[in-house]
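Dropping the structure in here first, questions after.
For this depiction, one protein chain was excluded, whereas all remaining protein chains were kept in their positions.
The block that comes next holds chain A.
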């Protein structure tokens, strides 16, 4: 009996087999990385919501009947993330996130809502965290509720056919939301004295002091009734002195005659 010669590519057979197994399971790993929308949006990131670009032209007809879900997870849950855990289970319920469920699934839609190609000039975004009514409703585990803390979070899109994952995108970069400062931290003190105000105050004070000095001088002169000088003038008299002859003078001349 002769031994069978070893196949030269035996070492490459194993990974090839594994790849075949994966594709046989049907999970497409797409290269697309979910990104935030354009920074021109004022509400791109708030303290409890953020806005993603829609995954247009990412999923193809191969996933035609699939339902595309958005998965939001804390970064620690990425390593052991199990795609087969379905949405709506307690492990993926929004209301248990992030304490009892490390990830949740929401914003489910079919490929029809992500038509390709993207029409130019149209805003194609997804607002994560916009549904507030169901945030505490345990019967709605796929609620798109506001995020409870500033994060960071990582997201990906997962296409499920029934309960079987058929395609997924890559995980996004960590997204950290805004944190709000308390208003007490605002310093509301005045900006100090402006130059105009200092000039105004000093000039007016000096002028007032001069006037007061003048008033004091006036009162002193009024009291002492002095300082005539050659340049004083007489105010126009209301009564003029007239020369008149008294009857006494007439009597005298009459007496002489």
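The rule is simple: a contact is a pair of C-beta atoms (placed from the backbone, for glycine too) under 8 Å apart; a residue touches a chain by one contact, two chains touch by 3 or more; residues count from 1.
The definition used in the following text is that contacts and distances are computed from a predicted model.
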Legend entry - Candidate names "Integrator complex subunit 11", "CCT-beta", "Mitochondrial import inner membrane translocase subunit" or "Tetraspanin"; UniProt protein name, chain not shown: "Tetraspanin"
Inset, instruction - Taking the full complex into account, find the residue in A:79, A:112 or A:186 that is in contact with the omitted chain. - result: A:186
Legend entry - Absent-chain contact - pick from A:30, A:78 or A:125: A:125
Inset, instruction - Pick out the residues on chain A that sit against the missing chain. - result: 40-44, 46-49, 51, 123, 125, 127, 129-132, 145-146, 178, 180-183, 185-188, 190-194, 196-197, 200-201, 203-205, 207-208, 210-212, 214-215, 217-218, 221-222, 227-228, 231-235
